[in-house]
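Have a look at the structure that comes next, please.
Only one protein chain is missing; all other protein chains are in place.
Moving on, here comes chain A:
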Amino acid sequence: MALPQAKQDATEARIAALSLPEGGWAEPARREALARLRAMGLPNARDEYWKFTRPDTLVSAEAPAARVLETDETPLFDSRDRLKLVFVDGVFSAEESDDPSLEGVTIDRLAEAKDIHWAKDLYGVLEARGQDPVARPLAALNTAFATDGLLIHVTGKPSKPISLIYRHVSDTSDAILHHVIKVDAGAEATILENGPAAARFNKCMEVDLAEGGRLHHIRAQGRDHERRAATHVFARLEKESVFKSFTLSVNGAMTRNEVVVEFTGDDAVAHVAGACMGDGDFHHDDTVFVTHDAVNCESRQVFKKVLRNGATGVFQGKILVKPDAQKTDGYQISQSLLLDEDSQFLAKPELEIYADDVACSHGSTSGAIDEDGLFYLRARGVPRGTAEDLLTIAFIAEAVQEVEDESLQEDLVERVAGWLARRRG
């Protein structure tokens, strides 16, 4: 079916502003992705999947400028022992990064990976699988045009987390990064991501988990007020594998985080969680699609949003249970704490179930701060602001608890508490 002219024009305008990296093993995958992109067209306000989030600033040929936040706070995870891999406005910086040799993992740079790389079987492959039944054109654009990224092969149990740090230095940077993570059978790693990355950031991460493999993914999206981001995670889980992903977002004018999970092996577990706090000109969209196509798998989606001063939060979450995916345990909850009447939370929770022996539940709520709780805390002498902060942290706690490592949970909560205290001055 031909695309509407306006959509086709917008797509071509964006493509014209980019250049497809040529040569090497990834080129065929890039060309296929470009063809996919042309067939789908970039999203516009009329697309059902973009009903709650305006895609215009994410798809425009030129990225809207975003000022770099001046802050003296130490970046999250800084105190941890970790393998640091730094990107500056979307370009890998070997200078600022650690030597990437670490036992149990091999790491190559997408831009440099020599011919016939293991990632050839994955690059763009999981993304392409994730295009059905819902199109994700920004991910296809990413596969076609990504200029950098990491190919991370987890072969054992690396002793420390692999920490991707995204620095934003130019007001007009427009970065496209694509990572591929392959976790071998029985291997286990933790990936940390933090920082605003660029004025506009398009990131795609493909994760392939072999039998019994485990990946923990904890990310904190940068606080730069004007930054924009469209990210995709595509995870495929083989038998008994575990994938746990948590995202903390504070500020940012526009964020669309899509997570696409596919269970292909039995007895696997995937938890996708997020907490975001938005103030004012803030739009944050979590779009999750979990496909159960294997027996006895467990999926959880836990999302919490704290919104004030006209901020908008969106959650679109779907659990699709295919006919043979018996004994599926699917859970989904999305909740918002609206700190004033100007803010809004838009949720579209969906279940589509074709198997009969499953336990799936979902819920979505929106509410103000608990006045009784607030009074109780204040009656004990806790000042209103601190009391509100305590209740806010309590609200997001359920999502933070999805992070397995308790010391990381503490880091995240401490950081949130710091931000809340700071905003009250």
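Keep in mind that, in the parts below, a contact is a pair of C-beta atoms (placed from the backbone, for glycine too) under 8 Å apart; a residue touches a chain by one contact, two chains touch by 3 or more; residues count from 1.
Basically, contacts and distances are computed from a predicted model.
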item: Protein name, per the UniProt record, of whichever chain is missing from view ("FeS assembly ATPase SufC", "histidine kinase", "Phosphate transport system permease protein PstA" or "Pyruvate dehydrogenase E1 component subunit beta"); value: "FeS assembly ATPase SufC"
item: Options A:28, A:383 or A:418, residue touching the unrepresented chain; value: A:383
item: Touch criterion as defined above, residue of A:123, A:234, A:303 or A:395 at the omitted chain; value: A:395
item: Touching the absent chain when the full complex is considered, from A:356, A:372 or A:406; value: A:372
item: Those residues of chain A which, in the complete complex, touch the missing chain; value: 370-373, 375-384, 386-387, 390-391, 393-395, 397-398
